[in-house]
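Note that one protein chain is taken out, while the other chains of the complex remain in position.
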Amino acid sequence: MALWDGRFEGAPALEMQEFGESISVDLNMWREDIAGSIAHATMLSHCGLLSAEEKKQIINGLNRVAEELEGGWRPVIEDEDIHMAVEGRLHALIGPVAGKLHTARSRNDQVATDVRLWLMKALDELSGAVERLVSSLSTCALEQGRVLVPGYTHLQRAQPIWMGHQLLAHAWAFVRDASRLRDARNRHNSCPLGAAAMAGTPHPIDREMTAELLGFAEPTPNAMDAVSARDHVQESVAACAILAGHLSRLAAELILWSSTEFQRVSLSDDWSTGSSIMPQKRNPDAAELIRGKTGRVYGNLINLLTLTKGLPMAYNRDLQEDRHALFDAFSTTMACVSVMNGCISSLTILPGPDLNGDPALATELADYLCSKNVPFRTAHHVVGQIVRHCEREGLGLDDLGLSGLQTFHQAFEPTVLEWLSPEAAVERRQSLGGAGWAQIEAQCARLQSLTSRESK
Amino acid sequence: MALWDGRFEGAPALEMQEFGESISVDLNMWREDIAGSIAHATMLSHCGLLSAEEKKQIINGLNRVAEELEGGWRPVIEDEDIHMAVEGRLHALIGPVAGKLHTARSRNDQVATDVRLWLMKALDELSGAVERLVSSLSTCALEQGRVLVPGYTHLQRAQPIWMGHQLLAHAWAFVRDASRLRDARNRHNSCPLGAAAMAGTPHPIDREMTAELLGFAEPTPNAMDAVSARDHVQESVAACAILAGHLSRLAAELILWSSTEFQRVSLSDDWSTGSSIMPQKRNPDAAELIRGKTGRVYGNLINLLTLTKGLPMAYNRDLQEDRHALFDAFSTTMACVSVMNGCISSLTILPGPDLNGDPALATELADYLCSKNVPFRTAHHVVGQIVRHCEREGLGLDDLGLSGLQTFHQAFEPTVLEWLSPEAAVERRQSLGGAGWAQIEAQCARLQSLTSRESK
Amino acid sequence: MALWDGRFEGAPALEMQEFGESISVDLNMWREDIAGSIAHATMLSHCGLLSAEEKKQIINGLNRVAEELEGGWRPVIEDEDIHMAVEGRLHALIGPVAGKLHTARSRNDQVATDVRLWLMKALDELSGAVERLVSSLSTCALEQGRVLVPGYTHLQRAQPIWMGHQLLAHAWAFVRDASRLRDARNRHNSCPLGAAAMAGTPHPIDREMTAELLGFAEPTPNAMDAVSARDHVQESVAACAILAGHLSRLAAELILWSSTEFQRVSLSDDWSTGSSIMPQKRNPDAAELIRGKTGRVYGNLINLLTLTKGLPMAYNRDLQEDRHALFDAFSTTMACVSVMNGCISSLTILPGPDLNGDPALATELADYLCSKNVPFRTAHHVVGQIVRHCEREGLGLDDLGLSGLQTFHQAFEPTVLEWLSPEAAVERRQSLGGAGWAQIEAQCARLQSLTSRESK
Partner (left out) sequence: MALWDGRFEGAPALEMQEFGESISVDLNMWREDIAGSIAHATMLSHCGLLSAEEKKQIINGLNRVAEELEGGWRPVIEDEDIHMAVEGRLHALIGPVAGKLHTARSRNDQVATDVRLWLMKALDELSGAVERLVSSLSTCALEQGRVLVPGYTHLQRAQPIWMGHQLLAHAWAFVRDASRLRDARNRHNSCPLGAAAMAGTPHPIDREMTAELLGFAEPTPNAMDAVSARDHVQESVAACAILAGHLSRLAAELILWSSTEFQRVSLSDDWSTGSSIMPQKRNPDAAELIRGKTGRVYGNLINLLTLTKGLPMAYNRDLQEDRHALFDAFSTTMACVSVMNGCISSLTILPGPDLNGDPALATELADYLCSKNVPFRTAHHVVGQIVRHCEREGLGLDDLGLSGLQTFHQAFEPTVLEWLSPEAAVERRQSLGGAGWAQIEAQCARLQSLTSRESK
C-alpha cells in the first residue's frame, strides 16, 4: 500500500509501478539518504519538533537500516523510491514514531538533498582523479619526453618538437577540467532540505543547522528553486562532457601513435588486447574505448538539457530521470580518467623518426632568412620554392648543401647547416610555453605544484 | 586465458578487463548469437567445411548452451564478450571440435550479425506497438471525441473543434513513426556473417545461404562496410527519437488536460500516483515520465552519432559502445509507447467548457462577413475591433446581439446568431482533414485500415 | 594570390575557396584582430624586433585599416580570413614593412587570441544582461508579487503561494547563470599570442607584455594547448545552454500564465502579436520564440563538442568551425535574455483565482492534525479521505464545516477554519526560503545586493 493512497480507489497498474520506480537507480545514494535523515532528525530535535527520546529511536533505527543495506538488504519495487524504502524499513523496525521523521520535509527536498550530497562527493573524487592524470602526464613528459618528433598541424608534419611538449598540451587541458569540476562544486554547495514540497514549511526549523550538519556551505535560498533546479546536474555533466572530449583527443593520439606508421609509443600489455583472428594484433583497446565512450557522456548531457526544456515549476515527475544520466556520466567519465591514467603511467615512448632534412624544418629556413633581415613573406615564398624543388627531386632539405640553398637566396650562409639541425630548431623555441626543453621543465614544475596544492 | 594471448607476455589489467567487457550488455542478445552460430555451422557443413558429424556435434552443443543460458547460466567477466562466452562453453561441452565453428568468421562479423538480428526483431515489435497506440487513439477519438473544446494556437484559444480532431493529429504522427521504423528494417535487412574481420574469407562459403537461414533478405555487399557501418543503429535510434518527441507532445497535452485549469481528461488510477505530503494530488506521472524520458532517447542518438564521427575504417573497439545506446533507446521507447497506450486506452474525456460567445468564435464572425462578400482583410480588422470591445466590457461575442454587431459592420444579418453557435462553427469545417465530425469518422476508418493492414 | 602559394602549382578550386573561407563569420571580430596586431607590434618593438619607426608605421596603418572597416570596407572571399584581409590591406597601405608584423606569430595563435578577446567581452555583456533580468524579476516580485496563487507540482495545484515566490525561484537560477559565465571568463582569461603555430617562436618576445596590453591576466602556459584548445568555447556555450534552458522554463510559464485557463499575467502589447486569421488572439510570441530558440543553443553546444571529439593535436582546419557556433550561441542567448527582460519589466500580474476551500489547502488540514499531535502519516491518510469525499460531492474543503471535518477525525477544533484560510496558509511558511512574504522580501534584498555588487 503506497503512503499516498487515501484518496485513490484503484492502485497504479503494475506496469506503471515498474515504469515509475526509481529504486534501481537511487540505491546508488542510500548512504546520502540516511545521512540526510539523521541530520534532519537531529535538527528537528534541536528545534523541539522531536523529543530527545524520539530522536534517539529514529537515529538508532536509521543506523540499523544502514547496516542492513550494507549487509545486502534490498528494497522491492513496490517501495517506489529509496526514501519510501528507508522510511518503510524504519517503520518496521521502530514503529509509528518513524512517521515523525517526515515532519517538515517532503520527498522533493529529500531527493534534492540526496543528489547534492552525492554530487559533492563525486565532484571531489573526479577532480582528484583528473589531477592524478595531470601528474602522470607531467611525469611522463619529464622522464621520457625528450624525444625529437614532428609536431603536426592538419596532421602534416609542421615543426620538430620534444614529445613532452605535446604531452603537456594535454595536461593543461586537464588542469582546466579539474578547475571546472571544483567551480561546479562551489556553486552548488547548498542544502535543499527543509524546502519541503516547494513552499517551505510552517514548522520552526533551522535550515542553517541541517546544512552545516551535512557539510554544505549554506541552505538554498528559495524553496521552489531548491526542488526544481537541475543546473547543478547539468553543469557537472557538462564539465564531464568537456573532460570526456579532452580524453578523446589524447586517446586518438595514443591510437595514432601506436600504429605501425607512427610508432611513437608502446602501450603496456596491461592496457592492450589481441585479436581472435589476427594473431599479430596488439590493439590500443583502452584508448579506443575511452574515445568511444565520449558520446555516452555527450548523450547524458543532451538528455539532461532536454529534460528541463520548457518545464514549468515546480517539481515534475520528469525530473526523476536526472539521476540515470548523472550517475552514468560520472561513472563513465571516472572510469575513463582512471584507465587513461593507467595507460599514461605505463606508457613507453619510442625513439622518434629521423628528422634531419625533413620538410618539417622548412620554417627554420624561413626563420633563418628573417634573421638575415629578409621580410617574412619573402622568406616564406623562397622556402616554398625550395620545398617544392626537394619534393620533386626526392631530396631532404639538408641534401642541397649551402650552394644549393644559395641558388634560391643569397642570404644563406654556412651557419644555415647547423641552424637546420632538428634539435637546434626545437631548442631555439624558448618563448614562454614554447617547445624548448627548459620551457617543458618549467611547465612540469608548475603543474606539480598546482596538482599538489589542489589535492591538499 | 584469452583466446588471443599467444603473442602477449602479460595479460590486461583487471581494470582493463572490466572497462572493456561487453558481456553485461551483450547478454541481451545471446539468442541471436547462438542462432547465428547454428546458421553458420549449417552453412559450413553445406559447403564441405564441416563434416556432417562435426556439424551435428556443434549444433547439439550450441543448443545445450542455449538451454543453460535459458536456465540461468551466466558468463563471467573474463569471457570478455558473448561470443567468447558461448564458444568457451561450447568447448567445455564438446571439446576441440568447437574450434572449427570459428572458421570463416571473426568476432567482427559475428557481433554485427547478432546486432542486426536483434534489431530486425526490435523494429518489428516497436512498430507493432506504435500501431496499437494509433488504434487506441482512433478508438478514443471515435468513442469519446465528440466533445466541443477550443483548439489552441500559441496556447491561446483559437477555434472550436471536436476533441477527437486533436487526438487524431497525434495518431497521424505515430502512423509516420511506424512507417519510419519499417523503412529502417527494410534498408538494413542484410546479413554481415562471412565478412570476417573486414576482408572476407578465403574459405568457399555461401553467404546467401547464411543470410537466408537467418531470415535476412540478402548478404551485405562489402565485407569492410559490413563490420564498420553503424548507420542501421543510428537510423533506428533516430526513428526512436522522433517517436519519443511525438510521445512527449501527447504527454504534455495529457498533463495540461489533467490540470484543474483545463480539466479536459481524467487519467485512470492505473496511470496516476499521489503525493507523500499533499493528499489531494492525483498526478499524471505516467505522462510526466514519458515526457521526461524523451531526452534519454535523444541522448542515445547523440551518443551514436558521436561514436562514429571521424572514425577510420574498419572495426575499432569504440564501436562496441553502440549496443548500450541501442538497447537503452529501444527499451525506453518501447516502455513509453506501451505506457502511453495504457493511458489512452483508459482515458476519460470530460465535458468541455462552455464556448458560447467565446472569443475563439471570432474567426466565425470574420468568415461570416467574408460570406457576405467583405474582403478577408477588412473583415479581420472589423472583428478585431469587436473582440477588443467585448474584452473591455467583459462581454461574450454573443452578448452584443445583432444590433450590437451591426454597429461594427452593416453586413451582419440575423443569421449571424445561429452562425455563431460553437457546434455550427465546427461542423462547417468539412474540408478534407478539417474539424467536422464526418472528417473525423473518415480519418478513423482510414487509420483502422492502415494499422490492420500493417500488422498482418 | 594566397600568401602561402610558393610551393603550389595550382590554386585551390573556387568552390574550395568558398567552402573554406571564414571571413563572413570572422568579420565579427575585426576589432579584436586589429587590437591584437597593435599589441603584438608594440611588444615586438619593445623587444627590439621592430624599430620605433616600423612600429609607428604599422600601428598607424592598422588604425587606418580599422577606420576603413568602420567606414564599411569589406574584404573579399579571396582574402580567406580576417587576418589575411587585414594584413593584405595593411600591405597595400604601408608597403613591405607590413610583412614584419607576422614575425613571431602565426594565424593559429592570432585567431586564438581574437576569439579569446571577443569571448571575454561577450561573457561580460551576457552576465551583465542576466543580472538585469534578475533585477527585473526581483522588482516584479516585490511590487506585484503579493497575489495568492496555487503553487504547482506535476502541474497539479499543490499549495497556495504568493506569486512572487515563484518569480524568485527563476531569479535564483539566473543568479547561478551569471556566476557560471563569470567563472568561464576567469578560467580562460589568458593570452595565446606568441604561441605561433604550436611550438612557440625562436624570437625573444615578451608574452607577458602582450597579455597585459590586451587586458588578459596571463599568457597561456603551453604553445600547443594555446592553439588547439577549444574548451573555453565549449564551456562558455555550455553556460549559454544552461541559461537558455532556464529561459525556456520561465517562457513556458509565461505562455501557460497567458492562457484563458490560467489567466495569471498579461504580457504588454510590446511583446505580443496577433493572428492573420483569428482576430481575438493575443499571442505570447516573445515567450514562444525564447522557448523555441533553446534548441538552437543546445545544438551549438553539441556542434562544438562534436568538433573536437577525437581530434589529434595541434591545429586542424576543423577548428575554424568553432566561431559559427560560438557567435550564434551568444547572439541568440543575448537576444533571448534581453527580450525576456522586456517581457518581465512590462508584465502585469493579474488577480489570482479564489482559493478558499481549494483542494490545494489539503496539506493545511494534514499539518493542522500534526499540530494536534497526530502522526504525519495518519494525518495524510485522513485528509486523503476528506479530499476524496469533497471531490465526489462537489464540495470545497471549507464547505464541510467543523462538524463535517470532525466526522473524519476528532482532533479538528474550531481554529481549523481560520487555519484553512489561503493567506494564513502561505504566511505560516516562514522557514528560510519559504513562501511567506517576509521570506520573499528578504530574498529580494539579497538579490538586489548581489546584482548591484556584481555589476560594479
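When the chains are written out, they are named A, B and C in that same order, and each has its own residue count from 1.
One rule holds in what follows: a residue touches a chain if its C-beta (ideal position, glycine included) is under 8 Å from a C-beta of that chain, and two chains touch if they have at least 3 such contacts.
Since this is a predicted model, take the numbers as computed values, not measurements.
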{"item": "Residue among B:46, B:64 or B:203 touching the omitted chain", "value": "B:203"}
{"item": "Candidate in contact with the missing chain, chosen from C:40, C:55, C:89 or C:102", "value": "C:102"}
{"item": "Option touching the unshown chain, where C:212, C:285, C:423 or C:441 are the choices", "value": "C:285"}
{"item": "Absent-chain interface as seen on chain C, which is shown", "value": "2-13, 15-16, 19-20, 83-84, 102, 106-107, 196-197, 268-283, 285-286, 288-289, 291-296, 298-307, 309, 316-321, 324-325, 335, 338-339, 342"}
{"item": "Chain A, residues in touch with the chain not shown (by the definition above)", "value": "150, 152-159, 255-256, 258-262, 274-285, 288, 302, 305-306, 309-311, 359-360, 362-363, 365-366, 380-381, 383-384, 386-387"}
{"item": "Residues of chain B in contact with the chain not shown", "value": "3-9, 96-97, 99-100, 102-104, 108, 151-155, 158-161, 165-166, 168-173, 176-177, 179-180, 183, 187-188, 194-205, 207-208, 219-226, 228-229, 231, 234-235, 238, 241-242, 245-246, 248-249, 251-253, 256, 291, 294-295, 298, 301-302, 305-306, 308-317, 363, 367, 370, 375-378, 380-385, 387-388, 391, 426, 428-436, 439, 443, 446"}
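Operating definition for what follows: only the chains that are shown with their structure count from here on.
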{"item": "Length of the line joining the C-alpha centres of chain B and chain C, rounded to whole Å", "value": "33"}
{"item": "Interchain centroid distance [CA atoms averaged], chain A/chain C, Å", "value": "23"}
{"item": "Overlap residues in chain C, where contacts from two or more other chains coincide", "value": "152-155, 158-159, 256, 302, 305-306, 309-311, 363, 380-381, 383-384, 387"}
